[in-house]
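Partial view: only certain chains, each at its native spot in the assembly.
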Amino acid sequence: MIVVMKPGADKDHVDHVVKLVREFGLRDHVIYGTDRTVVACIGDKRSVDKGAIENAPMVERIVPILSPYKMASTEVKRERTQVEIGPLQFALGGEKVGIIAGPCAVESREQLLRIADAVKAAGCVGLRGGAFKPRTSPYSFQGMREEGLKLLAEARDRTGLAVVTEVTGLETIDAVVEYADVLQVGARNMQHYPLLESLGKVGKPVMLKRGMSAKLDEWLLAAEYIIDAGNPRVILCERGIRTYEEYVRFTLPLTVVPELRERTHLPVVVDPSHGTGHAHLVPAMSRAAVAAGADGLLIEAHPDPEHAASDGAQSIDPKSLGELVKSLRKVAQAVGREL
Amino acid sequence: MIVVMKPGADKDHVDHVVKLVREFGLRDHVIYGTDRTVVACIGDKRSVDKGAIENAPMVERIVPILSPYKMASTEVKRERTQVEIGPLQFALGGEKVGIIAGPCAVESREQLLRIADAVKAAGCVGLRGGAFKPRTSPYSFQGMREEGLKLLAEARDRTGLAVVTEVTGLETIDAVVEYADVLQVGARNMQHYPLLESLGKVGKPVMLKRGMSAKLDEWLLAAEYIIDAGNPRVILCERGIRTYEEYVRFTLPLTVVPELRERTHLPVVVDPSHGTGHAHLVPAMSRAAVAAGADGLLIEAHPDPEHAASDGAQSIDPKSLGELVKSLRKVAQAVGREL
Amino acid sequence: MIVVMKPGADKDHVDHVVKLVREFGLRDHVIYGTDRTVVACIGDKRSVDKGAIENAPMVERIVPILSPYKMASTEVKRERTQVEIGPLQFALGGEKVGIIAGPCAVESREQLLRIADAVKAAGCVGLRGGAFKPRTSPYSFQGMREEGLKLLAEARDRTGLAVVTEVTGLETIDAVVEYADVLQVGARNMQHYPLLESLGKVGKPVMLKRGMSAKLDEWLLAAEYIIDAGNPRVILCERGIRTYEEYVRFTLPLTVVPELRERTHLPVVVDPSHGTGHAHLVPAMSRAAVAAGADGLLIEAHPDPEHAASDGAQSIDPKSLGELVKSLRKVAQAVGREL
């Protein structure tokens, strides 16, 4: 951590900061520059609230140096984490790129089994589908709940696909753990810490979606909550961020894929459906995500998108899914991977 | 809802859309323009997933017309809602502007009582203070929890201030309801729907902070969850949004204050501390918020900001708080209100 | 400037950075922390491209310490700059708050004189109005050009108001300088450097609007271009930034007002018309801007907003302007200023 003093700060101001720094258990190192004085603070600063020092007289700002997460970081673990999912133990984060597809919400047995068969036939490794649905409006379809979970389990038994479904709160963890292979934390819950801590005590992989305006540090700290509580099997899922762009539901910043590869050992999956909001943009962005190095994709597919109960605009149909996976296979090979 | 067809859409495409519209229980009204055909859909469309229609052939986009919320809207209730808080039943949303101040976190009995006395002396009506702290990092101070709640209650008994404190999840509602006067929902929980629904069943006012990238519709729909579940005493709190600006922790968009006055009958409070992130910006933005028509302010104040366990950078000390409230009194009068 | 090395950087990597730092004419100061090594660089670094060093092996990032501007900074000049405008030499940046109002575009002699009289009667000090209009679409009204300038000059002679009008490019500077009192640089030209340099050689004040996604440093560097070229009479005008918010044309971040007061000695004016995009939001945000400490306001007013050739949605009519200025007078007094 570096404390930057304002121009005009005198020795007393600097001494005061040095005193504060030492109170926090850090060592100080004062550098007098041409125009500014800075106080470099040495030691493990993760538990210190740096803001406190910013309030001292003549302090301009605080510059953190260390990343705030540890266990999610490549500083602590260099080799990549592979998270095995589903009955076939597909390893996300390994050589192969894994495609997970399925409807936004489980709507009926017939709908789910039809799309599950198509997902399997296309060559995917996982089936997504919401049983508990966190909806922006209290008047929207809220999901089939426990019954939806049972249908997902039936689809898994039939196809061998790994079931990925959302856990919306503490009160639904037990039910979801019983039926699902991967517990998804939605973007809106990325910083719901009681949930993260509870998922740290669960023996199944967790797919942690990025909050729609989360910074990378915040996202990795959310992963850290889960790992710190005992569950190292965390998969990160980029699903688009909120920007001024209005022709998309969210802006999909694929740069996170190579950047996270530098910062963390965790597998990174991309959701081009929420990440764009429109079915016509999904194929190109799926290909781009794989070319950027993503370990997997999470795609919304529905047997009849025009009649989907939710997210119809961004769902693709079985035929499009089949063609898309075919093209993704080529892109994966072009960047030295398989699918 | 208006369905805009792509250029080149022919009668079959339009007929298909009309069929879908009718399936959704809406009446249709087709308008053939010079370059485009649009299908106006008439009826209450709040429960329909409009995305589904976007996936029909030759549909360009869907334009919603109605606001998605009802009970939070001035369309349904014109007179302003006044929410009475604390032992003195101060009415937020009424003529008077109410200032709520206090530390980010309860750290000790001595810290809390010192600041509570200062908050009271300055002329504020409420005491804020976190007992359960949702922290970005698992390594940060997580709050005094139940013991913190008891200290807050003690401070209320001593000062008459209304106690505002955060409820971080379902599992802490009971404890917080027992001790607090206003249950705060933090920005990161604005869309944690299980929590919102539970707060709808609680007999105390709820202060709902705006999510850091929430749109107004999303925020008002979150309020709608609480009202719909049975609790009409919702206070909205603007606390800054995430933008590209880097000299502030968040950008504080005061335009929400007059805009919400048009859209909703609920009281609107502004948090200039999180809304800027730096103590030196708090006084000017507090004055601006009152001038813009805010019903109240939520300000972080600490007896010794340099040693605050959290949010030290944005906390002001008791002396600054006293001077600030004095100046706010003048601004309130200038815009025809009292404080 | 601080160079932060990656974890694992060894002595050779650090030595290489030190060599680069010295090549750039800076002195180095290496600090070995618990987890990281940083190289503090001492000297005036404004002309060095810090990116170059980031490309050296095992460098994580570069942290600048100094602000990149000089002459616009309070580090160089502590007393506030007052810029006198118009025939009455109103001093922007002084004790009094100055209101400048008028139409988006000059449309006709009758329109301009009507609104000019209303602006004067309301108690404003300046008249805004575009003669050359930079329009997003080539099919929109492009302004009355030179004839518009003459009408503005006539309105000034009649009312004594300072004329503020936009200069859209090098080719129109001469004409605008001849007729206007303040040369406005639009948001879209904030970084058109040939224009900024030319305005540095002109003997009239320049009002520099913030680019719609400019950072404060970029804005102040644009001012620096003008000052550096010889013209110290620069007025900064905040007009809203682009964010994800969709109910406003732009988000108006009033926090710049107190922040710029710390960083620069230049006067700061706020444009609540472009800063919101909707007439119903202008009064509240005007009051908020004055309460935040703005030195002036730039408001769009039109004798008949429903028929305005441009920006009708955000223009207020003469009656609203009169009432607004009356309320602003009270707010100004509440914060210790006059109007």
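Read from first to last, the chains carry the letters A, B and C; within each, the first residue is number 1.
We adopt the following convention: a contact is a pair of C-beta atoms (placed from the backbone, for glycine too) under 8 Å apart; a residue touches a chain by one contact, two chains touch by 3 or more.
If you're wondering where the values come from, they're calculated on a predicted model, not measured in any experiment.
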Whole-complex copies, counting every chain including the 3 in place: 4
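One rule holds for everything that comes next: only the chains that are shown with their structure count from here on.
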Central chain (by mean CA position): B
Averaged-CA centre spacing for the pair chain C and chain A, given as whole angstrom: 38
Whole-Å gap separating chain B and chain C, where each centre is the average of the chain's CA atoms: 31
Chain A and chain B: spacing of chain centres that average the CA atoms, whole Å: 26
For chain C, residues contacting two or more additional chains: 243-244, 246
Complex contact set, residues of chain B against chain A: 20, 23, 46-47, 49-56, 62, 68-69, 134-141, 168-171, 188-189, 191-195, 211-213, 217-218, 221, 224-225, 228-229, 242, 278-279, 305-315
Contact set on chain A toward chain C in their complex: 2, 4, 7, 29, 31, 33-36, 38, 40, 42-44, 63, 65-66, 75, 242-244, 246
Chain B residues within the chain C interface of the complex: 213, 215-216, 241, 243-248, 251-255, 257-259, 262, 275-276, 280-281, 283-285, 287-293, 327, 330-331, 333-335
